[in-house]
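Shown next, in C-alpha cells, is the structure this report addresses.
Of the protein chains in this complex, all but one are displayed in their positions.
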Amino acid sequence: MSWLSTSIMAQRGVAHGIEGAHQKITIEDQGTFHYVYGPYATPVLEVEPGAVVTVETHDAFEGAITEVVDNPSSLLNFPFLNPQTGPIYVKGAEKGDALAVRIISIRPRGPQPVGTTCLLTEFGGLVATGDTALLNPPLPEKVKKVVVDEDGVHWSDTLTLPYEPFIGTIGTAPQIEAISSLQPDYYGGNMDVPDVAPGSIIYLPVNTDGGYLYLGDCHAIQGDGELCGVALEIPATVEIHIDLIKGHGNGWPQLETEDKMMFIGSARPMEDAARIAYRELVRWVAAETGQSESDAYMLLTMCGKVRLGNMVDPKYSLAAGIEKKYLK
Amino acid sequence: MSWLSTSIMAQRGVAHGIEGAHQKITIEDQGTFHYVYGPYATPVLEVEPGAVVTVETHDAFEGAITEVVDNPSSLLNFPFLNPQTGPIYVKGAEKGDALAVRIISIRPRGPQPVGTTCLLTEFGGLVATGDTALLNPPLPEKVKKVVVDEDGVHWSDTLTLPYEPFIGTIGTAPQIEAISSLQPDYYGGNMDVPDVAPGSIIYLPVNTDGGYLYLGDCHAIQGDGELCGVALEIPATVEIHIDLIKGHGNGWPQLETEDKMMFIGSARPMEDAARIAYRELVRWVAAETGQSESDAYMLLTMCGKVRLGNMVDPKYSLAAGIEKKYLK
Amino acid sequence: MSWLSTSIMAQRGVAHGIEGAHQKITIEDQGTFHYVYGPYATPVLEVEPGAVVTVETHDAFEGAITEVVDNPSSLLNFPFLNPQTGPIYVKGAEKGDALAVRIISIRPRGPQPVGTTCLLTEFGGLVATGDTALLNPPLPEKVKKVVVDEDGVHWSDTLTLPYEPFIGTIGTAPQIEAISSLQPDYYGGNMDVPDVAPGSIIYLPVNTDGGYLYLGDCHAIQGDGELCGVALEIPATVEIHIDLIKGHGNGWPQLETEDKMMFIGSARPMEDAARIAYRELVRWVAAETGQSESDAYMLLTMCGKVRLGNMVDPKYSLAAGIEKKYLK
Partner (left out) sequence: MSWLSTSIMAQRGVAHGIEGAHQKITIEDQGTFHYVYGPYATPVLEVEPGAVVTVETHDAFEGAITEVVDNPSSLLNFPFLNPQTGPIYVKGAEKGDALAVRIISIRPRGPQPVGTTCLLTEFGGLVATGDTALLNPPLPEKVKKVVVDEDGVHWSDTLTLPYEPFIGTIGTAPQIEAISSLQPDYYGGNMDVPDVAPGSIIYLPVNTDGGYLYLGDCHAIQGDGELCGVALEIPATVEIHIDLIKGHGNGWPQLETEDKMMFIGSARPMEDAARIAYRELVRWVAAETGQSESDAYMLLTMCGKVRLGNMVDPKYSLAAGIEKKYLK
C-alpha cells in the first residue's frame, strides 16, 4: 500500500494494513445523530485497530433543506445542526495515543440534486454574526441546490466545478467536555480543511478510552475559508481505515497527504490558529529531522505552506505544512 | 428590600422576595465537584424560585496549592481545574427563561493563609499560551499565599489591599454541550467580572429544564483583566437568592448593580466580546426606553461604561453598561 | 501646585512650574490644519519648556456638519478629517525625552448647538467598516446637534449629561512617518481616552527634535470605547502646560491623573492594546517600586484598572493603570 510507504508517522507505529475487517455504519444503524463531540454518547460501533469502516453521513442540515426556499434558517433547529455519525470505539485506544484515520473514498449519497449550499442570517465569513455582533441589517437568505455526479459539480448551465470531496468534521471526544459539532478544536471537529480528502491520513489525539471517533459534514467542493459558511453540503458514504498509534498523540490534529505533512490549528483570532499550527509543525520538524527549533523555524520561514480551512466557525481552522521532500 | 425596588428587570418578573426557604450545599453535600458546565450532571439540590441558598465553593485549584512551591502546575491535574459546586435545579425553569441570582454575601472559608495566587507556565495575559502559541521560553512559575481577614487582603508587610470579593465563575448549563469551567460564554461560566459581587443580580439564560446553576472560583480581590490569570483565589461560603423570570432570557448574561445595568460578552478577539456586550446593551436600552436602536447606539457612545473581566480565559469577558439614571 | 506634588514622574524631571510664559494659537494663527502626525510640517509655535499655551482646536469635522442632515458623510472630504492644531516645537526636546503636557482646561468654542455627533456609513464599533469588511447593508446615517453649556450636555428635553471634556487626539510626531490623525499609536494620536482631561498630565515620547506636539478632536463627553465612532465633538479652547523631561521617554504614552498612573496601548486586536498597556505598566511599576517584574505582574493582577478609550479607530486604545496609593 503506497500510502503506508509514504507515511512518516506510520513507519513508527501504524501496525495494521487495510486488510483489517470491513464494517459498516448505515444511517439506520446510527439512528439518532450526535451534535456534540463528547464522551457521554454510546458508541455505535466497536472496531479493532486496522478496521476498514464504511460510514454513512448526513449533510450538515440533516436533509432539512430539500428545495430552494427563501428562509432556510426557519427549517433548522439550532443547536441540532451538523449531525455526526458515531462514535466509533477503537479497542485499546487510551489517552495519549493517536488515531490514524486514512480516508479511502467519499461518495455522494441520495437523490439529485444532492448538493446544498445557502446563505444563512448572521452566519458566514463576510457578514455580521453572533460572534462579530453588529447592528447592520442582514443579507437576504438564499438556497442553491446542485447536482453532483461523476462529471463534477454542476454549478450552473455554463459552469461545472470539479468534484473534490472531503470530510468537513471529524474528530475524537474530549475527555470531559461535550462540544458542539459546529466547532473545531484540538480534538478535530468542524475544521473544514479541504485536504482531509481521499488519500490523506488524519492523526487525532485520543483523550478518552476508545477514542470515540465521530465524523460527518462531507463537502463535494469547498474553497479556502468556506467563505459563506456553507460549502456544497452532501450526504455521503465514506470509507475509512482506522488505525491506532500507541503513545504518539499530538496536541493538535496532524494531517498527512501524499506529499505534505501538516498540523491544523483552530482558534480566534485567525493569527492564533496560524501560530498553533506552525508551532506544532516547528516542533515536529525539529524532532523529526534532529534540527534545533530555531533551525526548523528558519526552514519553515522559507518553505512552509498554509491552507485556510474555515473563517466562519466558532474557531477558525488553518493548516500549516511542509513538503515531505524537505524532511529528508 | 432596596435591591428589588432598584431592579428594572425585577419590576416585570421577579416574583419572590428573599423570604424564600433557606437551603445549603456544603462541600460534603457536594461530594465530587464538576469541571464542565453541562446538562449531564445530577443536581445536588432542587429549589423553588425565591430560595436563599448558602453554597460552599472550593478555590480554583481545589485546595491543591497549600504552600509556596516552585512548580505549582505539577500539583494540578488538567482538565480537572476550577471545581464548581452544583448544579442547582430550579423548579419551573425552562429554556427561554432567566435565572436572577442575587449575591448576598461572600466569605472566605478555611485556614489562613486562605488566599492563593500564582504564575503558571503558558497561562496568563502577558505570556505565550496554548492559544497564543509561541516559541519563547516561559516565565518561571511562582506561588504567593495571602492572609485574607476582616481587615483586608494582606498582600505584604507594607501593603494591604481591600477585600472586594466576587464570584469568578457562575452560570447555567448549555442545552447539549458540556463546556470546561475554565471558559466563559453566553451561559455565564468563567467570566471573572468583578461586579458579580455582593449586592448585584446576575440574570442568566436558561437553556434546559431546571436551568442547572453552577458556581465556584471566588476571588478575594481582582484587577481588571485578571492579568496573570490567577486572581486571589479563595474557598468561600456564598449566600445567594435564586429567582426565576419566566420568558425573559437574554442571549447573554445581564448584570445589575445598585447603579448600573450591564451585559457581559465573552469572545476572542477582545473586540468581539465588546461588540457582543454593547450590541446586547444597545438593544436592551432601545427596548427599555422606547428609543430606536440608532438613538440608543448614539446615547451609549456618550455614556457607556466598560469593565474588562478577563483577558486570560479561552474567551475574554467584558461588560458594557449604562448608569440606571440615564434610563429614565 | 498640587498637580506637581502628586506627580511621580515630575519629581524626577519636570523642571518648570506653570509660571512659564503664556502663549496662544488661535484658529487664525493656525491657518491650515494638519491631518497627519509627522515631522514634515512647519511648527506654528515655538515654546520653552514650562510654557502655558492656549490652543484653539476645531471639531473633528472642521465644522462641516452645521446642521442635521441625512447624509453627513457627503460633507466630509476623506482623508482631510480630524484637523489638528500645531505642531508646537518644544525647544531642547530630543529623541528619547518625554513631553509632559498638563491639561489645565477645555472650554467649548463657537455658536450653539456647539456639539455634534453622527452615525457615518462604514464607521463605528457596531457596524461593518473598511477594516472589518462585510457585505451587510449599512445602517442609515444620522446627525445630532447638541447644546453644551455650563449646565452640561443637553442631550434631549429630558436628559442632561455631564460636561466631561477631554482631548481626543494629542501626540508628538513620529521620526520619519506621517500618520493620519485618525489613528492612535506609540506617539499618541487619536487615542480617545477620556482621562486625558483637565487635571491630568500626559507624557509623550519625543521622536524628533522639538517633539512636534499636535492636538485636536476635543469631546464634551464620551463613553468607554467611543461606540459609534463619533463622540460629542466640539471646537474648543484648550489650555495646556508643556514641560520637558530629559531622557525619560517611554515606549508608549503615560497618563497621570490625580490618583492613578496609566499607560495607553493602541493596537488591533484589542487584546494586543491591553497587552501593550499592561506590559508598559508592569515594567514601570517594577522599576518604580523595586519589585521584580513577576511581583509587579502579580500585584497588577489584583489591582490593575483598565479603561477602554476607543474600539473604532484604525488601532484600538486602552489604558491600564494602578492607583498611586499602591505604589508606596
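List of remarks:
Order of writing sets the chain letters: A, B and C. Residues in each chain are counted from 1.
The rule is simple: a contact is a pair of C-beta atoms (placed from the backbone, for glycine too) under 8 Å apart; a residue touches a chain by one contact, two chains touch by 3 or more.
Predicted model, so just to flag it, every value in this text is computed and none were measured.
Among A:T117, A:T172, A:S200 or A:Q254, the one in contact with the hidden chain is A:T117.
Shown as candidates are C:E177, C:D209 or C:E288; the residue that touches the absent chain is C:E177. Considering the full assembly, A:M270 is the residue among A:V47, A:M270 or A:A286 that touches the omitted chain. Residues touching the missing chain, restricted to chain C, are 35-36, 38, 40, 79-80, 130-135, 175-180, 251, 265, 267-269, 272, 275-276, 279-280, 282, 293, 297 (touch as defined at the top).
With the whole complex as reference, residues 117, 119, 124-126, 139-140, 142, 144, 153, 155, 158-159, 161, 221-232, 268-271, 274-275, 278-279, 282, 294, 297-308, 311, 316, 320, 326, 328 of chain A touch the missing chain.
One chain is missing from the display, and on chain B it is touched by residues 126-128, 132-139, 269.
The rule is short, and it goes like this: only the chains that are shown with their structure count from here on.
If you lay the C-alpha trace of chain A over that of chain B, the rotation comes to 180 degrees, to the nearest 5. Copies chain A and chain C of the same chain sequence form an interface built mainly from equivalent positions, shared numbers / all numbers used being over half.
Centres computed as Cα averages put chain A at a distance of 34 Å from chain B. For the pair chain A and chain C, the distance between mean C-alpha positions equals 47 Å. Among the residues of chain C, those touching two or more other chains are numbered 126, 139, 269.
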